[in-house]
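Left out: one protein chain. Kept in place: all the others.
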Amino acid sequence: MRDPATPHGTIGQPSDYLHARYTLRSWFFTTDHKRIGLLYLASITAFFVLGAIAAGLIRLCLVVPNGQIFTNDTYNKLFTMHGVIMVWFFLIPSIPSTFGNFLLPLMIGAKDVAFPRLNLLSWYVFMTGALFTMITLILGGVDTGWTFYAPFSTTYSNTYVIPALLGVIVVGFSSILTGLNFVVTVHKMRCPGMTWFRMPIFIWTLYATSLIFLLGTPVITLALILLVMERAFHIGVFDPRLGGDPVLFEHLFWFYSHPAVYIMVLPGMGVITELVAAFAQKRVFGYKFVAYASIGLASITFLVWGHHMFVNGQSQLASTVFSFLSFAVAVPSAVKVYNWTATIHKGNIRLDTPMLYAMGYIGLFVLGGLTGLFLATLAVDAHLHDTYFVVAHFHYIMVGGTMLAFLGGLHYWWPKFTGRMYPEAFGRVGAFLIFIGFNVTFFPQFILGYLGMPRRYHVYPPEFQLLNILSSAGSTILAVGYFFPMIYLIWSLWFGKRAPANPWQARGLEWTTSSPPPPHNFAVTPRVDFEPYDYAIKAREVG
Amino acid sequence: MNGAPGPAQYPLLLWPQAASHAAVHVDWLIFAFTAVTLLLTVPIFLAITYFALMYRSGRQVDRGHTVDRNVKIELSWMLIPFFLTLAFFAWGAQIFDVEQHAPANSLEIQAIGRQWMWKFQHPGGQAEINDLHVPTGQPVLINMISQDVIHSLYLPAFRVQMETLPGRYTQLWFTANRPGEYRLYCSEYCGTDHSVMDGLLYVMSPRDYAHWLSQAGSSQSLAALGKKLFSNYGCSGCHGVGATIRAPDLAGLYGRPVPMEGGGSVIADDTYIRDKILNPDNNLIAGYKQVMPSFKGVIPEDELMQLIAYIKTMESSS
Amino acid sequence: MIAEPVGIELVGHFATVSQQREAAKLGLWAWLVTELLLFAGLFLCALIIRIQHPAAVTLAATHLKFWIGAANTAVLICSSFTMSGAIALSRIGWRAGMLRFMLATAGLGTLFLGLKGFEYYQDYVEHMVPFLAGPYVLARDQATRLFVDVYFITTALHGVHLITGVSILLVLTWQASRPHFLARHQNRIEVYGLYWHFIDLIWIIVFPVLYVLNR
Partner (left out) sequence: MTRTDWAMLRRVLRVPCITLVALVALLAINVALGATLPFRNVWIVEAGVAACMVAIVLLVSMDLLDETPLIRLFSSIGFFWLLIMFGMILTDYLYR
């Protein structure tokens, strides 16, 4: 498909952002949103590997009920590191900071984000936070769990809690800066004709995620500052010995941390909407509902955090109110899932790797979402709180949902990122391995949870061993599954097929520019007068 | 003991034993909710796979007049799942409400969670570490507190758990109906040996329970032990009969609203009495000069519970 | 008075000047939302401690230096006035007057920090600082420490914001002293003014919450 304005796919020509300049300075002092996106991709992949190793060791330790492989302290440090790294250093930045940074300006026809230097600062703030976490790891790890509950984290733990807290406080600012940048960019930098309802759904979800960044992150920054004050200088606000209430810390922590769960899920939904629309070659069913559902999710998610605290002495009124609202928060997610299914109806389906990830996502996300409703039911949570049922629930959402969306998006936009195509056959094998490995790992944990096995247990009663061995076996398949894309994607950087500007015949402004795009995205700022996802007419070519 | 085989005997346990009516009730809630969930989700899985195969690109099939917006359909599959699942919110809230209000005549066992062991005290004074013996057929209320970090007493056989907080009493009640040996865990992460802080829950028939109590080695009831402490710690010096210092009379105090100095009143429950013993300067009482010394760090948690048990028995007798 | 041209220099990736101006203002308001929620956690702690330990909080609040707090609030209100003055003059191009107002604002900000430092010294002398060495004057009622700790953290966090505010203001004043500043960067004064008014707004909330309401 000829792309008149720029000779498509001719690498080496300094026409694209990757080959414009090669110096280290051009990478580490870049203000180009595309390069910052790739900087984030590299750093979060490194952290994903670290977190995955911790997960593998945890599953290894749980093969035997008497916990002989690691000491209890080591096990506690492992699951804490797995939690902290995966939540703050992989899942939260994964889609917003990599795909968001790269694609937001492209998809709305802008030259760059609103504040490019602030965008680079957000990456350096992220790496500073990462530095603190690495220091914690090297000094000897922290054993408070990623929830840092007082008074254990402030008084009774004798591990390196303060460096870990500082790491999370600093990385919080990286999220705030990214969120701030995206909000202003979406409001002010849209190209002529790109009204709110002509934007792709992925931009709606990024906007909703940025609202949660702005409205949630400061509260946990303060909560963790109070923990540092109490542990380092004995300026106690939650100290029960002075009459303080550790449940107050839980309120402040979960006021951010439940919306943080939606920070991890919402961009995934956006990616899946793009994939389903592109591989069904069909307009998204109920575009307006899906768009409003994203914003609705970003606001209702701030009303439900109390369902993490049903059994810690919270008043019955508060628990009942939080339980009811937690049922209401499931409605926007439900409408999205049904609309994706309706989008696939009468589409022109191509089952390439991204579509396999998308369909895997829909299946696992539905299962994860509805087990969340189980946990939101008061009587059921009294039984299942802090058991492996909860572990299985949030892994179905995080790995089954966000991870599959991240991998699907990575494959879908890989040609746009690097100008190279990934090997299709290997892609599908990787997708299957991950899907199988994931289910074998985490479905037994639903049963373990209902049997009453508490989470974060280094030593567990012998009757749970069989299911734990099954789960550990699944985790090895999952590890191999993760390894696959890492290998062939890196391989494709040099030996992959040259990618045309629009390999998937998809709609969206990012596909109208060359792969990889020129440094300033568009030769001439595009003018949008067409509806989003207008698959009715042939792929449009705009310079 | 002739109860059901111990939990460890089951090679592959797929469903937890239920040892109380409420537990079975929760199980029914889960079954029904799973059924409705499958009703809502299986169509999605089938539809996706069917559409993906049926409308594969290259297959000649009728793809005419696709509609991409239908407010009625979208509203319906927003509200129908919501109202369907809302029924389970109501059912769950109803069971939870029952769990929140213990019957008056329940047997009250005191529990203390501390870093990495449980200590239970029966009204008759019997104390046990990590393991808990309870009778069937009678409501049992466990009044619990933590001595250091937040723990959580979790009894999967009754499908209930409640976190123990430092500085505040929390309650949990159940009525066991099936004798046997079950698991008892700490389910809120509390540090190094969090996973070793578990024990066995022995549910016994009332006869076996009485037998166990008799030979469990305890001379005096909790209240009797509390009465002894009441004099040992010098409380009777001010609060006893014929005391020279003007101190509030503790007879019939438990459950009564106490007038505060700054106006308003506070119900004298366990937490209030414990807090007054440890921090007498909190919640100053109207009409009394505060001279009571603080016993923080002097009286341990289990003796506090014995003192409070004694104060509860102080009707207008002394 | 010669009025200088007032305007804004277009930066590369923005299409129009108004787009750049509005983007900067919206960006700062988004940042102020995060600052407000940062302090909201502290106000919440003060409220919950008040609910759980009313007597202790009243006792601790009466030991705070009410009059120094009141004076500080007045100082910040005046600095908010001088900042408004600076913005007003920047809009009509009177750069010299604007510089004087900006320096006045920086001066008042430093006065606030001085008074605050004096108040902390008074607290230390009166043994009102529980986490430092020495006997704590309200040691009888431990719950007072919670409120006093929230007081120190809130005022210290606000102090940090004020220190950064004054230092940025001084840098901005130095930049604005160059001749063609207003023609190219007038929007910086507007945006900075929002930040300064917000620091004043936070103190206008802190003063009643900590000093006045709990007496």
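The chains carry the letters A, B and C, assigned in the order they are written, with residues numbered from 1 in each.
Just so we're on the same page, a contact is a pair of C-beta atoms (placed from the backbone, for glycine too) under 8 Å apart; a residue touches a chain by one contact, two chains touch by 3 or more.
Please read all numbers here as calculations on a predicted model, not as lab measurements.
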* Asked: What are the shown chains in contact with the chain that isn't displayed?
  -> A, C
* Sole contact to the chain not displayed, among A:213, A:262, A:302 or A:435 -> A:302
* Chain not shown: contacting residue from C:85, C:109 or C:130 -> C:85
* **Given C:47, C:137, C:156 or C:183, the one touching the chain that is not displayed** => C:47
* chain C, residues in touch with the chain not shown (by the definition above) -> 1, 22, 25-26, 29-30, 32-33, 36-37, 40, 43-44, 47-48, 51-52, 66, 70, 73-74, 77-78, 80-81, 83-85, 88-89, 91-92, 97, 193-194, 197-198, 200-201, 204-205, 207-209, 211-215
* Structure fact -> On chain A, the omitted chain is touched by residues 187, 215, 219, 247, 251, 255, 302-303, 306, 313-318, 321-322
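Definition applied: only the chains that are shown with their structure count from here on.
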* Per-chain C-alpha centres versus the global one: which chain is nearest? -> A
* How many angstrom lie between the CA centroids of chain A and chain C, rounded to a whole number? -> 35
* Can you check how far apart chain B and chain C are, centre to centre, with Cα atoms defining each centre and the answer in Å? => 46
* To do: Scan chain A for residues touching two or more other chains and write them down.
  => 241, 243, 245
* Asked: Tell me, which residues of chain B touch at least two other chains?
  -> 279, 282
* Going by the contact rule at the top, pick out the chain A residues touching chain B in the complex. => 67, 72-73, 76, 143-145, 147, 149, 151-152, 155-157, 240-241, 243, 245-247, 280-289, 310-313, 316, 319-320, 323-324, 327-328, 330-331, 334-335, 337-339, 341-351, 355, 359, 362-363, 366-367, 370, 373-374, 376-383, 385-387, 447, 450-452, 454-464, 466
* Structure fact -> The chain C residues in contact with chain A across the complex are 12-15, 19, 22-23, 26-27, 30-31, 33-35, 37-42, 44-45, 48-49, 52-53, 56, 131, 142-143, 145-146, 149-150, 152-153, 157
* Write out the stretch or stretches of chain C touching chain B in their complex. => 53-56, 58, 140-143
